[in-house]
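Have a look at the structure below, then the notes.
Yeah, one chain of the complex is gone here, protein chain that is, but the others are all in their spots.
Read from first to last, the chains carry the letters A, B and C; within each, the first residue is number 1.
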Amino acid sequence: MGTEDTSTPRHEHALSSVTIRFAGDSGDGMQLTGSQFTTSTALAGHDLATLPDFPAEIRAPAGTLPGVSGFQLRFSGDEVFTPGDDPDVLVAMNPAALRANIGDLKPGGLLILNDDSFKQKDLDKAGCESDPREDGSLSAFRVIPVELTRLTRAAVEEVGIDNRSADRCKNFFALGMVYWLFERSMEYTEEWLAKKFADRPLLYDANRRALLAGWAYCEATELFAERYVVPRAKVEPGLYRNISGNAAISLGLVAAAHRSGLRLFYASYPITPASDVLHEVAKLKNHGVISFQAEDEIAAVAAALGASYSGALGATCTSGPGMALKAETMGLATMVELPLVIVDVQRGGPSTGLPTKTEQADLLQALYGRPSETPTPVLAASTPADCFGMTLETARIAVKYMTPVVLLSDGYLANGAEPWKVPEVEDLPSFPAKFVDEVDGFLPYARNAETLARGWAVPGVAGLEHRVGGLEKQETTGNVSYAPANHERMIRLREEKIARIADDIPLQTVDGVESGELLVVGWGSTYGAITAAVRAARAEGRAVGHAHVKYLNPFPKNLGEVLSRFEKILVPEMNLGQLALLLRAKFGVPTESLTKVQGKPFTEAEVSGRIRELTTRGTKA
Amino acid sequence: MGTEDTSTPRHEHALSSVTIRFAGDSGDGMQLTGSQFTTSTALAGHDLATLPDFPAEIRAPAGTLPGVSGFQLRFSGDEVFTPGDDPDVLVAMNPAALRANIGDLKPGGLLILNDDSFKQKDLDKAGCESDPREDGSLSAFRVIPVELTRLTRAAVEEVGIDNRSADRCKNFFALGMVYWLFERSMEYTEEWLAKKFADRPLLYDANRRALLAGWAYCEATELFAERYVVPRAKVEPGLYRNISGNAAISLGLVAAAHRSGLRLFYASYPITPASDVLHEVAKLKNHGVISFQAEDEIAAVAAALGASYSGALGATCTSGPGMALKAETMGLATMVELPLVIVDVQRGGPSTGLPTKTEQADLLQALYGRPSETPTPVLAASTPADCFGMTLETARIAVKYMTPVVLLSDGYLANGAEPWKVPEVEDLPSFPAKFVDEVDGFLPYARNAETLARGWAVPGVAGLEHRVGGLEKQETTGNVSYAPANHERMIRLREEKIARIADDIPLQTVDGVESGELLVVGWGSTYGAITAAVRAARAEGRAVGHAHVKYLNPFPKNLGEVLSRFEKILVPEMNLGQLALLLRAKFGVPTESLTKVQGKPFTEAEVSGRIRELTTRGTKA
Amino acid sequence: MSTLTKKDFQSDQEVRWCPGCGDYAILSSFQTVLADLGIPKEKFVVVSGIGCASRFPYYMNTYGFHTIHGRAPAIATGVKLANPELSVWVVSGDGDALSIGASHLLHAMRRNIDIKVLMFNNRIYGLTKGQASPTSELAKRTKSTPMGSTDAPFNPMALALGANATFVARSVDVIGDHLRGVLHAAAAHRGSTFVEIFQNCNIFNDKAWVSWTDRAVRDDRLVDLVPGEPVVFGSAERRRGIKLDGLDPVLVEFEGDPPADILRWDPSRPDPSLSFLFAHLDQHQDFPLPIGIFRQMGATTYEDRVYGQLDIARQTSGPGDLQALLRSGTTWTVE
Partner (left out) sequence: MSTLTKKDFQSDQEVRWCPGCGDYAILSSFQTVLADLGIPKEKFVVVSGIGCASRFPYYMNTYGFHTIHGRAPAIATGVKLANPELSVWVVSGDGDALSIGASHLLHAMRRNIDIKVLMFNNRIYGLTKGQASPTSELAKRTKSTPMGSTDAPFNPMALALGANATFVARSVDVIGDHLRGVLHAAAAHRGSTFVEIFQNCNIFNDKAWVSWTDRAVRDDRLVDLVPGEPVVFGSAERRRGIKLDGLDPVLVEFEGDPPADILRWDPSRPDPSLSFLFAHLDQHQDFPLPIGIFRQMGATTYEDRVYGQLDIARQTSGPGDLQALLRSGTTWTVE
C-alpha cells in the first residue's frame, strides 16, 4: 500500500510514500524538472508513477491560470499504483501555479514558493485578489518561501549570461532543493545537462550551478527542519527504465515486427495525445520500420491495410476523433480478413472536447462504431508499461486471426510513466507470420480449422493471384457472393472467429478476495487507483476483489463466472458507464457504476470512498 | 390476418389475400410491371405491401442468375403487414428467373412462363441442366406456358417497330394477363403509358397493344380455369396513394420544413439504397428546398450542420458506410447543440457487403459510433409509410432539443411500398422554430429549463454575435472551458437533455395481449412480419404481445415496465442481436433473439415458428 | 455602419497564441479590414477547422464557428448556402486546409461558392507541436520526420488554380499593408476565394519565410502581382521587371519607368495558365517569389446558380404547397 501512514506525524523523516507536484508556468520547464526528478528517483530504487498535466494551449499568456503546467510524481518503497491523490509537497513557481494547485496539497503539506514572483502584477495575472502569502489562506501548510529568482541569478552570475537566460535556470535551482530534501543523487541530472548542452557550454554551466546552488542553499540555510527518507522499493531484480505509455506502444509495435518476422508499416496522422507514438516510431528506421504520415486518419488506416495486404504488419494509432474516421476502413479489414493494429489513445470528448486530457469513453465506439456486424477484438492497457505487452498482444491476435484489433490506451497512460523491468527478447511472445506458399488447391478464404483464420497470400507469389474486396465473400473461394445463405454463414463465421479468441487469452484474474461482497471491475488506466483502493479496503478487512479486464472483446471465458462469485459489482470508469453496460448485456448481472468524466484520472480516495459505501468493514483477511 | 385460408381449395375464386411475384431479367422491366400492378391494385381498393428485389449489378449479363430482377406484391381485403412469404402466383420471364424463384412458389401455385425463352442457350445461361418444363421439377404447380415473345410480336406487328422494340413490350403483355386474372382495371396503366410515351407515339401504341392483347388472350383462350376475386380492404375512408419508404422520407423532410418554418437544407452523397431521397428532394425546389450533392458523406453532414448554424433545417441521408464517415461531425453537432437530421437507410454489411440488400445492423453504430459520450436520439421507422411520420418526428426532436437525431430505415422499407392515407397538413405536428431574438442577457449556452435545449442564435442578428465550437463549453456562456468540474457537468447535462426526451414521446404500446407468456419486441422493418405472426399466434390463443419500439434512444418511459409484464421476451432482428443487447443492458431482462442476416426480411413463418416454440397454445383470447 | 472600428471586431476572449506568433499580426490586419468594409458586423461569420490558426474565430467579435479538422470549407458551404447574405470567411492552417481538408477546399473552389478561405501557412503543424505539413519542404526535419521529410510539398497556389478557384492570392503576416490590400480584394471578390498567408510559427518552425520576407531581402526576393500594374520588383537601387519569352520568364533590369515589354499583370483571364505559370515562378533560378493577386476572375457564383433554380422552380411550379405535394402522384379515394 502506497499511502502515507497517517499515524506518523508529518514532520518525521520516514515515509513509506511521497507525492510531489511541480507547478509553474508553461515556460518554467516543469515537465523537464519532473522528468529529471523521476529518473533520479527511479535510479534511487523507488517504485513510482507520474502524471504530467499540460495546459491545452500551445502557449497561454505567461503567469495566467491557463498557462499553468504541472507534473506530479509519487514514489515509494512499496508498489506504486497511482501518481498519488493529494501531494505531500508542492513546488509552486508563481501565484497562478499556487492558485491552481493549492487546493490539492495535503493539510500540513510542504509548500515551496518562489517568493520573487508575488509582485502585484503577478498576483493580477493570476487573478488573486489578495496575496496568498499574507491573507491566511496558506495557514494549513508549511510554507517555505524562497527567493528563487534572486538566488538563481546570484548563483549563475559568474557565468555571464543575461538575466533572461539566468531566470530560465531557476527550475534547476528548485530541483536542487528537492534533491536535497529527498537525498537524491544529482549525478544523473548533471550528466544529462552535460549531454543536453554539449554545444552550449554557458548554458550547461549556468544550469549546473543553479542545480548545485539549490542543493547547497538547503544544506547551508537549514531551510527545512528535516529531510525525507523513503525506503527503496523491494522490486524484482533486473534492468529497469522509465517508460511512458506512448513510448511503450512504439516499442511494442517494433517488438511485434521482430517477433512476427514482419516489416512494421506504421501509418498515422498526428493527434494529441497519440502523436508521440509517430515521433518515436519514426526514429526507428534502422529496424526497417516504415513510418508514414498520411494526409488524414482515413488515409493512415487505409495505407496500413494496404501494407498488410502486401505482407507487412499494418498499424495505426490515433485518438477518438481519428477513430471515428477509421471506421469504414476497419470494416473493410474485417471483410478482407487482414491483420491490422489500431491503437486509440483516448482523450476528453465529445468532439474536440478536452484534447490534452484523459478519458475512457471510446470503448463502445471501439466495439460498435462501424456499420453492420463487424466483430473486432478490443484490448486495453492498464498502466504505461503495460502498453508494451498489450501492444504485442494486439499484434499477435491480429496476425494469428487475420483481423483488425483495437488497443485502447488513454491520455493518462500516454504521458504518465513508470519504471519498467526491461524484458528479455526471448521471453517475449513469438508469433511468426506464415504466408500461404502452397499454390495447389489455394483458396483465398479457406480457413484454419482451429482459429478460423484465412490464409495470408501475399502479392508477388506466382500462382496465388486472387482478388479480395469489401463485397460479401463466398465461403472458401472468396468470390463475390450475394447468396442469402452464404451471407448469413459468413456473418456468423466472422463472429465465431472473433469469439474463439477467448480460448487463446488468459483467464480473468482477481486481485483481493476471490469471492465475497464486492467485485470492483475496471479496465484501462483506472488500474492504479482501483488496485490501491482495493488493497486499502482489504487492509480494512473488506471482502473486496478487483478484476481488471484487459480483454474487452471477447471477454475472458471465465469472466461471467468470476462476476457470479460476488454479491455486488462496482465498475469505476472515466465515462458514463460503458463497461457496465456491456457486463449487464453480456452477463445479465446488475452493476453499480462509479463514473468520473473530468479529464482527470480517479483518485484512490474516490474509489475507496465508494468501496466503503458498498461494503462492510470486516476482519482483516 | 393476411394469409390465405388454407382450408379453401386452391382453385377456387375467393381469396382473402394473394401474393404475386414478377421475375425476369433486369432488362425485362419487372420493377415497372410490378409498380403498375401495385398502383392498379391500390386503386382497386386493396391493402398491399411490396418487395422489389434488384440484382446488385448494374446490368448483369442477360439471362443469367445474377441478372434476375423480382418484384413481389401481396394484396388483401384485410390489413396487409408483409409482402407475403411464398407467392401464390409467379410470373417468370426466362429460365433464370424461374430457377431463382421457383423454390418459393407455394405448392399448387400458379406459374406463368414465357415459353419462348426456353431455348437451349437460355437454359445454358441460366445454368439449367435440363429443361424444367420437362424434367418434372414443376409438377407441384399449375404451369401456364405462354409464348410471350411470339404473341407480343404479333400484337404489335401493325405498329411497325423492329423486333427488339417489340420484345420490350412483352412485360405489358404479361401485365395484361395478370390484370385479367385479378379483374383489374387497365385504365391507370393506359393513362400512364399515354403520359410516359407522349412524345414517342409508336412506343405508346405498341405497349398499349401488348397490354390489351394480354388481357384479350386470357379472355379468348380460357387459358385459366378461373379468375381470382379478392375483396376490397375495409380501410379508413380518405385519399390514398402508394408510397415507398424513401419517398416518404423525402416528403417528411419537406413537411418538416413547412411545419417548423425553416428552410430545408438537404445535403447528401449518393449511396444505395438512400440515393432516391436525394433524387426526390432535388425535385422540390419550389418548396425553397436546397439540395446539395456534396463531395462525400463528411462534407454532406458538415454542410448540413453549417446550414443549421445559419438557421436552416440541416438534414442528410445515407447508408451504413456513409454513416461511419459522418460520426465525427455528429459529435461536433452534439457539442455545438444544433439541430441535425441524419437518416441511415441500412443495407447489408459489413463494408460494401450486400449493397442492394436490407439489414438492421447499424443500430449500435447509430447509438455508439462516435468518440466519447455523445448521446444522440435514435428513432426507427416501421413501414414504408411510417417513414413519413418518423421523419417529421426526427426533425421535431432535432429542432426542439437542438441536437442531432438519427432515423433508421432500411433497404426493405426504402424500396417497398404500401398504400398511405394522405394526411391533412393541419393534422401534422407543428413545431415552429424559435430563434433567439432577445439581445439583452443573451448567453449562447443558456438553456430552456424544461427541455434543456440551448437557444438558437442565428448569424445576421446584431448583438448576438457569439462563437461556438467543438472544444468543451463553459456552462451557460459557451466559452471554451477546460475546467474539470465544468466538463463533468456538461457531459451529464448533454446526457440528461437527451434522456428527458423520454417525457416527450409516446409511451410504448403493445399489440396483442398486454401481459402474458411472450412479448415479441421488434424495431424497424420487421414490423410487418412480427405483426402478422403475433396476430396469427393470438388467433391460436397464445398469450403473445408485440411491442414495436420506434424510439431506440431514449426508450419510451414505460418500456421497462412493459417488458416486466411478460414471462419471456423474443427479439427478432436482422442482425446478431443488437436491440436484445440494449434491452438486457438497460432493463436487466433476459432475452431470446431470433436473428436473420441474409439481406432479406423475415417471413411471417419464421417469426411464427419461433413464437410457437416459445409459447403454449391456449384458448383464443 | 461606416462607424465600425477595429475594436468592434475584437472579442472579449484572451488571445492565446504563443507570444511572437504570426497569427497576431494577421488577426490585427483582418480586424482592421473588416471594419473598413461597410458591412454590418453581424453579417460576418468566421468558420475554422482545428489548429492554432483555427482558434481565430474566438478572437473575432463576429459570429464564429470553430469546427473540426479539415471540414471548415464544407461547413462554410452550408453556412453560406443557407444564408447567402452572410459574408463567410474560413480560417485554416496548412495542415487543416491542404492535408485532411484538401478535398473540401478544392470542391468549394471548383463550385465557385463565395466563401473566402484564408490559409495561414507556417509549413508545420503548430497545434500538435511540430509535425511536417503538406507545405513542409522536402528533407525538412520535424518531429514526425526525424530524418527529413520524404514528401514533396504542395504548391498551394497551383493547387487552387488547378481547381479553378476564381480568386487566388498570397500575402505575408508581417507585411501589414500588403496583407490588408489582399484581404480587401478578397472581400470584394464574389466567388471562391483562396488566400495563402505566410505565417511564422516561432515555436516549431521559426523563420520559415524570412529568406523571402525579411525586410533586408524582401524587395529583391518577393514580387507583388498587382492587377493592371507591370510586374516589377527590386530595391530602389536595382529595379527589375519580368517579361515572358514564350513560357519562360525573363528578368529585365531598368531604371526609371518600367519598359513596355514588361508584363502588365492581368489576373482576370478565364484561362488560369498565366497565373499558374507565376505560381511556379520561383522554380526558375534567380526569380523572386510572387505575392499578391494571382487570379481574380468574375464568374457566376454557386449560390447564385442554386438560388436561381429555386426561383425558376417557384415560377414554373408555384410556391411549394405542402398539401398538394402530399396528394401528388396517383391517388384514390376510399369512401
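Quick notes on this structure:
The rule is short, and it goes like this: contacts are C-beta pairs under 8 Å (C-beta built on N, C-alpha and C of every residue); 3 or more make two chains touch, one makes a residue touch a chain.
What you see is a predicted model, and the numbers here were worked out from it, not measured in a lab.
Across A:Ala62, A:Leu443 or A:Val468, the residue that sits in touch with the chain not pictured is A:Val468.
When the missing chain is restored to the complex, the residue among A:Gly314, A:Gly522 or A:Pro556 that touches it is A:Gly314. Shown as candidates are A:Arg241, A:Lys434 or A:Arg617; the residue that touches the absent chain is A:Arg241. Checked against the hidden chain, the listed residues A:Leu32, A:Val143 or A:Val480 yield one contact partner: A:Val480. Touch with the chain that is not drawn comes from one residue among A:Val80, A:Ala96, A:Val254 or A:Ala433, which is A:Val254.
On the side of chain B, touch with the chain left out of the figure occurs at residues 57-62, 64, 66, 269-272, 275, 278-279, 282-283, 285, 291, 293, 295-297, 321, 351-352. For chain A, the list of residues touching the undisplayed chain reads 39, 42-43, 45, 188, 235-242, 251, 254-255, 258, 263, 265, 267, 284-290, 292, 294-296, 298-299, 302-312, 314, 328-329, 331-332, 336, 422-425, 458-471, 479-480.
Although one chain is hidden here, its contacts on chain C can still be listed: residues 99-103, 106-107, 110-112, 134, 147-148, 150-155, 158-164, 244, 246-247, 270-274, 276-277, 280, 283-284, 299, 302, 305-306, 309, 312-313.
Heads up, the rule we're going with is that only the chains that are shown with their structure count from here on.
Inter-chain centre distance (chain A to chain B, centres taken as mean C-alpha positions): 46 Å.
For chain A, residues touching at least two other chains, in rising order: 66, 321, 351-352. The set of chain C residues that touch two or more partner chains comprises 50, 66, 68.
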